[in-house]
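For this view, one protein chain was removed and the others were kept in their places.
Showing chain A:
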Amino acid sequence: MLSRVALRSVVARQSAPTALVARTSASDACGVRDEKNFPRPIRGEPGKVRLGFIPEEWFQFFHSKTGVTGPYTFGAGLITYLFSKEIYVMEHEYYTGLSIFVMVYYATVKFGPPISKWLDKEVDQIETDLNQGRVETVKSLEEAIVTEKDAQWRAQGQELLIQAKKENVLLQLEAAYRERLMNTYQEVKRRLDFQLEKAALERRFEQKHLVDWVITNVSKAITPDQEKQTLDRCIADLAALAQK
């Protein structure tokens, strides 16, 4: 965090020409970002230490040459040498330091774990807060994708529906066509039937009229003599038949 603030203040303090140079150099032909040799720095785990503050690497440096106890032996021997030759003088401040060491040790052992637990919780809380916006954006975008997929699926359903509607319209057209065909057929048949009936009626009337006319004229043409002659002849025929 502090390093970022420092970086930002350094950037802010850059003189204008330098900033301009930095900005224009980004478009240089040779200005290709070297991700392999200069990767983006990431925040790692803290370095390991032993005895509270001595870097683990120093122990590893001894380990290959002297084994596990080597560094401790070296440290104890060095301290003994410093005490023995009074390079480190045990004056009154030394005992003050010893008592302070005891207090610091006790405080570390007693209050260290709960404080570190609380601080870890705070760190997690801060990280969660910082990430929340991003996480929520990702979540909302994913939801939008799901909605969009659903909408596409629905649109496909709409295409099916439109196809079905088109088929339905075609069916209706077919039905209307057939209905009209039937209608035409029936109309034509009705007219033909009418013509047939009319023709038959006319023929019947003509026949009847002709028959009537013929009968009327024939009966008009029969004279009383002829009638009498025919009647006589009939009687004569009847008499002839009666004799047989």
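Keep this in mind: a contact is a pair of C-beta atoms (placed from the backbone, for glycine too) under 8 Å apart; a residue touches a chain by one contact, two chains touch by 3 or more; residues count from 1.
One rule holds for everything that comes next: contacts and distances are computed from a predicted model.
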item	value
Candidate names "Eukaryotic translation initiation factor 1", "Mitochondrial ATP synthase F chain", "Beta-adaptin-like protein" or "BBSome complex assembly protein BBS10"; UniProt protein name, chain not shown	"Mitochondrial ATP synthase F chain"
Residue, one of A:108, A:152, A:168 or A:195, that touches the chain absent here	A:108
Contact set of chain A toward the excluded chain (per top definition)	1-3, 6-7, 10, 13-15, 18, 22, 25-28, 30-35, 38-41, 43-47, 49, 52-53, 84-86, 88-93, 97, 108, 112, 116, 119-120, 123, 127
